[in-house]
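After the structure tokens below, expect a handful of questions from me.
Removed from the display is one protein chain of the complex; every other protein chain stays in position.
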Amino acid sequence: MQIQGSVTFDAPPERVWELFNDPEALRRATPGCERLDKVGEDRYEAVMSVGVAAIKGTYKGTIEIRDKEPPHRYRLAIEGSGSPGFVNIDASMEFVPAGGGTQVNYSWDVQVGGPVAGVGQRVLGGVGRWLIGEFFKKMQAELRADAS
Amino acid sequence: MATRYFGQPIKRNEDPRLLRGRGLYVDDVQLPGMLHMALVRSPYARARIRRIDTSKALAAPGVVAVITHADLPANLQGPLPPLIPHPTLKHHKTQFALAPGQVRHAGEAVAAVVAESRYAAEDAAELVEVEYEPLPAVVDMEKALEPGSPLVHEDIGTNVAAHYTQVVGDVEKAFAEADLVFEEVFRPDRGQAQPMETRGVVAVYDRNLETLTIWDSTQAPIRIRSGLAELYGMRANQVRVIAPNVGGGFGPKIMMFYPEEVLVPWLAMKLGRPVKYIEDRREHFFATNQERDQVHRVQVAVRKDGTILGIKDVFLYDTGAYIPYGLIIPIVASCTLPGPYKIPNYHAEFKAVFTNKTICSPYRGAGRPHGVFVMERIINRIAEELGIDRVEVRRRNLIQPDEFPYDVGLIYQDNAPLRYDSGNYPGLLDKLLKLIEYDQWPARKEQYRKEGRYVGLGLALYVEGTGVGPYEGARVHVEPSGKVWVATGVGTQGQSHQTTFAQIVAEELGVRVEDVEVVTGDTGAFHWGTGTFASRAAVVAGNAVALAARDVKAKALEVAANLLEASVEDLELADGQVRVKGAPQRAVSLGQVAVAANPLRGTIPPGQEPGLEAARYFNPPQSAFSAGGHAAIIEVDPATGMIKILKYAVVHDCGRLINPMVVEGQIHGGVAQGIGGSFYERLVFDENGQLLTTTFMDFLIPTAMEVPDIVIDHQETPSPLNPLGVKGAGEAGVIPVPALFVDAIEDAFSGYGLRFREVPLDPNRLRQALAEAGVPGAGSTAA
Amino acid sequence: MKPPRFRYFAPTSVDEAVELLSTHADAAKVLAGGQSLVPMLNLRLARPEVLVDINRIESLSYLRVEDGHLAVGALARHRMVEKAPEVAARVPVLQEAVRHVGHVQIRNRGTVTGSIVHADPSAEMPAVLALLDGSVRVVGPSGTRDIPWQELFLTYFTTTLGPDELAVETRFPLPPAGAGWSFMEVARRHGDFALVAVAALVTADETGRVKEARLSLAGVGGTPVRPERAEALLAGQALEDDVLAAVADAVREAIEPESDIHASAEYRRHVAGVLAGRALRAAMERARRGGEG
Partner (left out) sequence: MLPESSRHRIRVTVNGQVYEREVEARLLLSDFLRYELGLTGTHVGCEHGVCGACTVQLDGQPVRSCLMFAVQADGREIRTVEGLAPDEERLHPIQEAFWEAHGLQCGFCTPGFLMTVEAFLRENPDPTDEEIREAISGNLCRCTGYVNIIKAVRLAAEKLRAGR
């Protein structure tokens, strides 16, 4: 499942890059992220309760920031598994100057497996898109909160 | 003359119990102290198992045992026994009871949890921690053949399990001499039988009697019995397998073995308590065998008058992760393709390909729908190319009634020559055209078009190999009460054997059908046999029943002759009596004869066996070939791609009919499954081998709103190969449906050059194709 | 497929229910008809720690026509609405839509309000709520409030109801007298979730032109959609082909459907426009006949 899009942040790439490398901000912005513990350079263990309404699953896994090219781009590698199955995400994020701000172009390759994949196909795409949208909204909020 | 039972639409003996909710299905078996098994299944299509930690699961409430591959005894650790070998099947890879270090399809069993209830077992199954190392999966059978493709079984260095070719005549010559040559590619997709009852196994071991009793929703209890005895190192008579009422089979319930079938009895012995496993519907989607996906590349050589000179069909058969059932499906596919037509030169070649998907084994039709789909698409293409009516093209290629037995020139699934025993194909075609009013169709179609409606007529013919060997047997026994007790080895999953076999006996012994009790699928009642598949039960077991009944009749006459002091020639069996012809007052009841045949004192004539009883076997020399034709009129809404079937007609020839009502019921059900497989039911895997359709919310079995009324006409061409002259009818309904379905839709849009090469279709695909073809109302295709 | 463990409460009053919800908050889930929730429990995809079963709150099992609304209590089953004469007489589009909900066994248990707050974007009831500009009345620790549909639906299965709030009533404003209506749906099989569903409401002037027209769609995104521009286009128009073509385009612009294995986004876009036209014509036909069923 491919989910692409772009979001603008009104801060220069350097600042946005910082934000997208701040574990605390990432934790707060990631929907359902309960824990995010640094276990190495750019490597985190996470516990996330992901889903919508009653259909939520708790996934344990790792988040890794790869192929860093500050402040231009990096890749997020997310691997999680839990009772509803597993989720593997390979997300490329690109930070492009746009006016005074930054346009973040993202392309998420989301792989879902196990029970939830076999039942949820009707809505997985839409829900995934929505969750990713929420993530970026919250990151924008993080930036604003920081600015104020 | 005595009442006739054979050939009559007689109400079923099995129904009163079923209607009262008193059937006995495997899940209805409840034993004191019974434990319940749930399985931990791989979420990955292909992965290495790094580590399994069962400690949390073992600690969970109500848990009695948690088993992984390492805990299995040696005899259950290896690959499970292959079912049907074949000389060209080089790599006969079979499934495991529990995955040994690697999983090869999503849903493969990794660990077994046994607990006091299924609820507790499922709770604990979630606590089994399995650490997987995911590997790239092979999902598409064509990609599986590309160099560098991941391998489902690394050790064999290829994804090709077998490569098999059969040739009739001189195909190259045919193509050289042809006026018209063309090529097509056809892609039937994957589906599943989905009986309303999932699979289930219950086992209990009696330590005192040292006997293992198993209730199994299988179509082949005797094979399972023999196989398990061998696997566990027991005598066959220590193992009793009962297939009680089975809630639909349609093929996948004749597997040997599903992991659960070896795990549950072993756990029952190991734990000393009865154990039950009932597959749930979600499991059924990936743990029960599937079928149907093939890719056919076919080349055709035709003369300009439409007669077919030669066909070269090279296809791939996706067998999934393992191939226990061997090559039956692709062999049947290539042997069914010629159908009722004369194909003097025919090259049939296939590769069986491993992929990281659920195992394939026969599902109702078992390759026949594929062969018919390809052949009937070819005929229509010829009609289009040469501007000859599609029915006329069929006529010009049909095998004629005086050409039987007709040797197709291939070797069939039973390793016997593919020789049609009898038939009248032009007769079938004529009846079919009458039933669907083909002569009035052009005018009607024009009228519809005037009204702006897109309505098409589709038709398809087929020949179906049925009643394959090797054999079945039956015992017929008359009780002192005069009631008759029949036992045979085949299992039954709704085919009405308790009635049709009773009719055969009633006909021979002159008793009422309701006085004949038929026991099927219990190795304790009859322990020789093969199983219920390939539309064979009525043919093979039915004739065994007839032979046994005739022996009983002969014996009854002999014994009664003494009692009545009459000669055998003067006696007849009727109304439950043996009586003197013309003097019905001189009679003894069959019960009295049974008593006399089994005296408690006195003597029995030398050579005679005690009791009014006989057991006989029937081994058909080869298959008997049923045939038929279906036609349908289908309307399409081009704006939505939704369809409505306005009429559905079937003409069917399965030799002599034992019970027309039952045969028609079989056809109705087959057609409904065919409609499902043509427009509704598809198993969808993503690029990683995840099955996306594991509920009835996404795998769409037709409801009463989607299945039309079905008109049926019969033709009876008896088979010369068996005493009853019968042929099989179990699969007939499903076989031609995809072919005629697509034909009807193409006909509805004739003039737009639409050609469908894939089934199932669906509203989305259909609307898309119509839009691309520029059909008004279908809209643009711009995304 | 057996549900995971949970604790079960069956309050007999709204206050009791709300109290339970505020105690257990996110850990709790309301069980009404259960026709969507219980399958998810059986599949172990939903795993609330606490179930608050409101089926014992008999006071919530009602249908009332009051102050210009059809008020549907939280325990009114689909079947109750389907059979109610006042629904047939006053809100026939709702009755027609309810007939498309699952099958009789589902409609005998499932509730209209439950279906709405479950917020399945392919479901019929939310689309009708949107068509009629309805709202849902909820009770929470801080009292009662009405949530208009525009503020109710966030996305797939997600509403603005608080975890401690209980939906007690759905309020459908009665359509204007003489309004024509239509509900049309394309689903793979009878009773399946809509690939696309369109509800239409039309009032006509004496010349047979549209006075006011409303459209509401399901299956075309994360929430039900009212295509405002399409509705605006219709005002004062006769339903000629060119008008309907423009409306269809406007409808297709107003939606952002997803693709799934049954239908591509493109299919849904196309069919949404087609059904909109058909529904409008059918609604206008009824409007001309004075809005009777």
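Structural remarks
As written, the chains take the letters A, B and C, and residue 1 is the first residue of each chain.
Basically, a contact is a pair of C-beta atoms (placed from the backbone, for glycine too) under 8 Å apart; a residue touches a chain by one contact, two chains touch by 3 or more.
As the structure is a computational prediction, the values presented were derived from the model and not from experiment.
The chain not shown here makes contact, within the complete complex, with B, C.
Within the complete assembly, C:N42 is the residue of C:N42, C:T158, C:Q237 or C:S259 that touches the hidden chain. Although one chain is not drawn, the whole complex shows that of B:D280, B:D575 or B:E758 it is B:D280 that touches it.
Where chain C meets the chain that is not shown, the touching residues are 1-8, 10, 34-35, 38-39, 41-43, 47, 49-51, 53, 55, 79, 102-106, 108-109, 190-191.
Take chain B: the residues that touch the chain left off the picture are 9, 11-12, 14-16, 18-23, 25, 27-28, 30, 119, 123, 193-198, 245-250, 280-281, 493-496, 661-662, 664-666, 668-673, 695-697, 701, 703-705, 707, 709-710, 733.
Methods note: only the chains that are shown with their structure count from here on.
Per-chain Cα centroids separate chain A from chain B by 48 Å. Rounded to whole angstrom units, the spacing between the C-alpha centres of chain B and chain C is 43. Each of residues 83, 115, 119, 121-122 in chain A touches at least two other chains.
Multi-chain contact residues of chain C (touching two or more other chains): 43-44, 193, 261-262. Contacts from chain B toward chain A in the complex involve residues 43-44, 106, 126, 134, 282, 285-286, 684, 686, 688, 690-695, 697-698.
Per the touch definition, chain C reaches chain B in the complex via residues 1-5, 43-44, 186, 188-193, 195, 261-267, 270-271, 273-275.
In the complex of the two chains, the chain A residues touching chain C come out as 52-57, 83-84, 115-116, 119-123, 125-127, 129-130.
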